[in-house]
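This report concerns only the one structure given below.
Removed: one protein chain of the complex. Kept in place: all other protein chains.
So that you can tell them apart, the chains are marked A, B and C in the order they are listed, and the count of residues begins at 1 in each.
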């Protein structure tokens, strides 16, 4: 999939040429942060091509900033930059991360029986619109093996029952361990346990088929039909221990009418789910999201 | 406000000329309803200019239809038509109503301290976009008297406390009794009691400042901020005894981001509330809404 | 694809059971049309499950109506109904068509090198959301053969140059002749000649990648970038001899910003194009569209 890398890692670029990196920072707000960080980056030869910041409250709130910068000889210089940054981060009490744009995130997609969200991710990936590696698909059902393998992607069928769920999740953790950076629940109809979640803090994205917090729990389209809403939606969120309660990344909606029975709502909803999940995954892999107190700051 | 009547009642039309009427019907579905009603209307000289129907389920569900028709000498002919219609309605077990388009509905707008929804209604009414009479504004505060009276509309200031609420509502019922066809709660911050509601079944429209059923109850914008939603909305619904639980007429939403603090959400929300409430009122006064089992069929 | 037929043709329905049909009528407006047609349908045992009408102007305008009805023993009774309808259609000077819902329309999809619109149609078709037969894909390029054939659909690669275009189109007409009811141009980058168009009047749907009439012609995303618009869109329309000038079926849009360079606009646009084209095709195959004077009446 060489086309996937075109944005971040021009094919054939000779070693030592400029590379793109990103930096995400969260810290208590006080004067001088932007000056200190941008001066630091300048000193280290980084050319800032994008910056976004958000201050919750100028008086004593949190401060968040995202830098995207180009650096000559990234392989050699970024580790030095990272090491030196300690003097800034200590001074301002920062939580921070750097990411190389060329180091694609590895994704495990979890699915059950509905394929629309998986298909959207596969197509966007194949079209070069999703700058990541889909490393594997994991499912408790065998149904999508042929589809997934036709894309050259490994398919792990890990069946389990209510009685063997613990064992099933243990096997899931085995296949993803050290091999993926992000888990995407693409209409995966099982509840993830805290044990699994703690391995991937703010790195499991789920698509919920309602505009949360409306219609928490099961069968949201049936709930929406019964309530007679005029708008339905979908929500992509990070998974936390609270069911459907994690930080919301993205939502979108579409108008419906009294004519739309539950099967229509599901069909309309499928398109919303696909688009919303794909956007959330895209923002995550482009390092645009900071989670703070069960909410997301999305620099998009 | 002669401009208000331009759509339904062409100025200077000589008596006896054609007039516009509307008919709303709900009944159990079975073959022959459209044929019977449209033949009946034809026999009575009515020219159908619009019809909309909705069948919940062809096998044993409910059937809803709305006709808009022109009738020569409406004043004389409509009562005859209505009387004759009994033979059709009995045959099909119909609930039905007819309305003259020229007989404008009389509205009482209830407000507290926020004026944006009231202003939108006044402005649309003055612009001729709301084909109704705003007969009075009722408030538990004195603040908007000057504004309302500048439009030539009576303002009833009926103050009350928690202790005197019963007395207050009695006075409210006195001023609206037999004088209004529709009560619009335009950000009226008091709960309406069952006693009041039963006087206006499916004829009280409230605007709730969230996309229901999300954020039922008080301070929805603060709730939305806390939950970190990416979309906020508003809902117009008929008032029933269940708080924020009545049939939804219309909803709309707008995107927000992490940057939008509660005061921003309120400001953005004001525009959504204005538009959503005005649409719902418009559809009600044009007889486009049928309520069935706590949901609305809206023929728009 | 037995799942495709679930809506219109319940599997295992014994011969002679009720079937669904649709009727589209356009005629000059005058009193009595709805009564006459609905009475006629009732007499012939048809149960109307949906009707939509539109009157351009009650005084002397055109009248359009769509009926969806169930009929016992459709195979036997529909031809009789059609024959008898002449007495109604003559009386009201109607243009009209009937369609059996179970007789799926056969589609030829024309593509060039971009696959996103084709993929959307294939996916919706496979998911059972597009109640039609995709009979073939025709392309002037060989690129998508493998993809298309993996769905079990014939792929006709008909290459041609500017010099051999006439010959190429002759071959295209050969492969589609009598085999398809609808031609869908799914980002097909060649201009269709009048000779081809006259074989499929109002039966060729094109997706144009702008909100027409903005950015007629080539490279609309580059034009949009240059003009600095804040919204981009796509338009599905029937193809007529006037380039990008045929009757518009559906449009949709999405917000963009100064940050979105041409490649972003194209990527965002791809999702709009997919959704808009799929909606237009869906409405066509469900017989929801009447063309009148280069505009569409869409009963959806």
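Note that in this section contacts are C-beta pairs under 8 Å (C-beta built on N, C-alpha and C of every residue); 3 or more make two chains touch, one makes a residue touch a chain.
Small disclaimer: the values here were computed from a predicted structure and weren't measured.
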### Task
Could I get the residues of chain A that touch the absent chain, sorted low to high?
30-36, 38-39, 41-43, 45-55, 58, 70
## Note on the structure
Note that chain C touches the chain not displayed via residues 54, 211-215, 227-231, 233, 247-253, 257-259, 294-298
### Summary
Across the whole complex, the chain not displayed is touched by chain B residues 115-116, 119, 123, 127, 129, 150, 267, 270-271, 275
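Keep in mind that, in the parts below, only the chains that are shown with their structure count from here on.
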#### Entry: Chain located farthest away, centre of chain B as origin (C-alpha)
A
### Message
Suppose a student superposes the Cα atoms of chain A on chain B; what rotation angle should they report, nearest 5 degrees?
### Response
180
### Query
Which chain's mean C-alpha position is nearest the mean C-alpha position of the whole protein set?
C
### Task
Could you tell me the distance, in whole angstrom, between the mean C-alpha positions of chain B and chain C?
37
### Task
Quick one: report the Å distance separating chain A from chain B, using the average Cα coordinate of each chain.
43
## Note on the structure
Among chain C residues, those touching two or more other chains are none
